[in-house]
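Quick one: the structure is below, questions incoming.
As you look at this complex, bear in mind that one protein chain is not there, while each of the others sits in place.
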Amino acid sequence: MATDQSDSTRRDFLLVATGAFAAVGGAAALWPLVDQMNPDASTQALASIEVDLEPIEAGQAVTVLWRGKPIFVRHRTEEEIKLANEANVSDLPDPEARNADLPEDAPATDINRTKKDHENWLILVGICTHLGCIPKGQRLGDKKGEFDGWFCPCHGSHYDTAGRIRKGPAPRNLDVPHYEFVSDTKVKIG
Amino acid sequence: MAQHESTYQPNTGVERWLDDRLPLPRLMHDQVNAFPTPRNLNYWWTYGGILTFCLAVQIITGVVLAMHYQPSAEMAFDSVEHIMRNVNWGWLMRYTHAVGASMFFVAVYIHFFRGLYYGSYKAPREVLWILGVIILLLMMATAFMGYSLVWGQMSFWAVTVITNLFSSLDSIIPGVGTAIVEWIWGGYSVTGTTLTRLFSLHYLLPFAIAGVVVLHIWALHVPGNNNPTGVSVKQNSDTIPFHPYYTTKDMFALTLFALLFAWFVFYAPNYLGHADNYIEANPLQTPPHIVPEWYFLPYYAILRAIPNKLLGVIAMFGSIAVLFLVPWLDTSRVRSARYRPLYKWFFWLFVITCLVLGYLGAKPPEGAYLTFGRIFTAYYFIHFLIIMPLLGAIETPRATPKSITEDVLDKASKGDGDAGAIAGVSGAPAAPETR
Partner (left out) sequence: MSISGDSRRPSRTLRGAIIALSLAFVGTGLGTPAHAASEEPEIAKQPWSFSGVTGHYDRAQLQRGFQVYQEVCAACHGMRLLRYRNLGEPGGPEFSADAVKAIAAAVEVPDGPNDDGEMFERPGRPADAFRSPYANDNEARAVNGGALPPDLSVMAKARSIPTHAAFAPLGWARDIIAGYQEGGPDYLHALMTGYEDAPEGTEMVEGMHYNAAFAGHQIAMPSPLSDDLVDYTDGSPKTVDQYSRDVSAYLMWAAEPKLEERKRLGLRVLIYLIILAVLLYLTKRLIWSKLEH
């Protein structure tokens, strides 16, 4: 009896060990099949872009393409900056700055949405944080929504003159990408 | 589909519910787990499982590659290099797919020779065999198209040469061959248009293969497996359930096969390919030696052995077509070569013929190579068309065992010389028959 039992224990151990070892290998083999769909080396290495700000006058905006995404570059008027500063951050639907160059918990003040000494320039990823449409408001004739910033026609999200969500289904403020001023009239995005 | 009684017992309510509606668990249990399998299958019978593995690997890596590949003349070559350089694990996917094609053919050829040796094509398994030949044809078409997608020099000129085979029909009805070739090309030469349609079909055909594989397994499960004695299953003690006996044995053999596979993928990924295919396709310059991939070399040798264009093409396709007739060309009343003293030798002569034709296919068609090419091409057909039917009449088979059980129990005490004989083939990662 005793040997029978140890035999069956040995047998069970071998079967479990073999099965587990094969399963681990199978699981490891799945990773390359999943990972191959992640952004590849050439995509990751995509160069940053430089935007010349000189021809953009106050009140105008341009849209440039960076990593396949539209980037809103807006030259704000004094009035628009004032409007943005009037908002009370704690009352905003999303009180965080969403600025790639700032810590995650930075408050969504107007200065935190721009760069110091360049507050007249607002640079945003132009993708509605709801479901990825491109909000209206870049062109002069566009409907800019109730807060005079951008309005997403897909599901009715209103953004203010600092690109912050004020009304509608979008959960977050428009993202601010990583960028820096190379000179007063040139900005490098990425 | 099988004649054995179903032994499936639905234990839970859910299983009973499903069993009344879609008895898939019953099918799996009866056709996989409990399927009565001859107890004496040797390692040459593990290639069915290995081939299923190969097909799965090719389809999975192929779907992945198609996510990154661009089937246009301008982009194809560079997109393959993009896969090799930029895509995460792209090099692994591509090398596995390329080496996988070769491994698929290694396994399928061993599987065929096993069938030929043990008479697995004989009644009642003719349909099973014919489906196997259809799978081989589909594999050849798929492999050829896949090779073209790299759009290197060898790819391009292989497409040119192989599609031009159809122009040989011009010698029957002038113009027809040319019309067919231009139809295949979608132009007056091989271009990006041709490449795109080859890509489309290369993606389609593997699923056709998978479909025929299902039929192949169905046709296997009606008469059940052949076995090394060739003696039909007669009693319950002749068989054992597929699981766990053959699942473990197949898994072990598959792991050994995977070792060989992995060696090529990781340490000799380009060994089975040709350097010229790393030169981008150039319609203005043919490489000095154009050779097909190794698995096509025997057919290539047969094609070139015949000096007439049309007859050469007919002989090449005939070398596959003749396989369809094998179940009726073999007139012996005994299945397994183990009990056929003469056929056994002719079998090995045939194996050598195929190897020699493969070697000659890589050589320039001149001088002694051409002479030998003709001799062995002739013998290839003589083997099937003359020797096979003749042997049934003149050969006296040895006494076959009364049953599989008797053979197994006999051998457990004595041992058998035959197992050693077949293990003499080199290159196959398999051990001799189990004892």
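All chains are identified by letter, namely A and B, in their written order; residue positions are counted from 1 within each chain.
The definition used in the following text is that a contact is a pair of C-beta atoms (placed from the backbone, for glycine too) under 8 Å apart; a residue touches a chain by one contact, two chains touch by 3 or more.
Quick caveat, the model's predicted, so the values are computed rather than measured.
*Asks:* Just to verify: which one of B:Leu27, B:Ile60, B:Val127 or B:Leu342 makes contact with the chain not shown?
*Replies:* Counting the whole complex, the residue in contact with the absent chain is B:Leu342.
*Asks:* Given that one chain is not shown, which residue among B:Asn40, B:Gln70, B:Asn226 or B:Ser319 touches it?
*Replies:* Touches the omitted chain: B:Asn40.
*Asks:* From the list B:Val32, B:Ile59, B:Leu137 or B:Ile240, which touches the chain that is not on show?
*Replies:* B:Ile240
*Asks:* Pick out which of B:Ile173, B:Ala368 or B:Ala393 touches the chain that's been left out of the picture.
*Replies:* That would be B:Ala368, which touches the missing chain.
*Asks:* By the contact definition given up top, give the residues of chain A that touch the hidden chain.
*Replies:* 11, 14-15, 17-18, 21-22, 25, 41-42, 45-47
*Asks:* So that we can see where the missing chain sits, which residues of chain B does it touch?
*Replies:* Listed in rising order, the touching residues are 39-40, 78, 81, 84-85, 91-92, 95, 240, 244-245, 248-249, 251-252, 255-256, 258-259, 262-271, 275-276, 278-279, 288, 341-342, 344-346, 348-349, 352, 356, 359, 362-363, 367-369, 372, 398, 408-409, 412, 417-418, 420-421, 424, 434-435.
Quick note on the criterion: only the chains that are shown with their structure count from here on.
*Asks:* From the mean C-alpha coordinate of chain A to that of chain B, what's the distance rounded to whole Å?
*Replies:* 51
*Asks:* What does chain B use to touch chain A in their complex?
*Replies:* 60, 64, 67-68, 82, 85-90, 92-93, 251
*Asks:* Which residues of chain A touch chain B in the complex?
*Replies:* These residues of chain A touch chain B: 22, 32-33, 35-38, 40-43.
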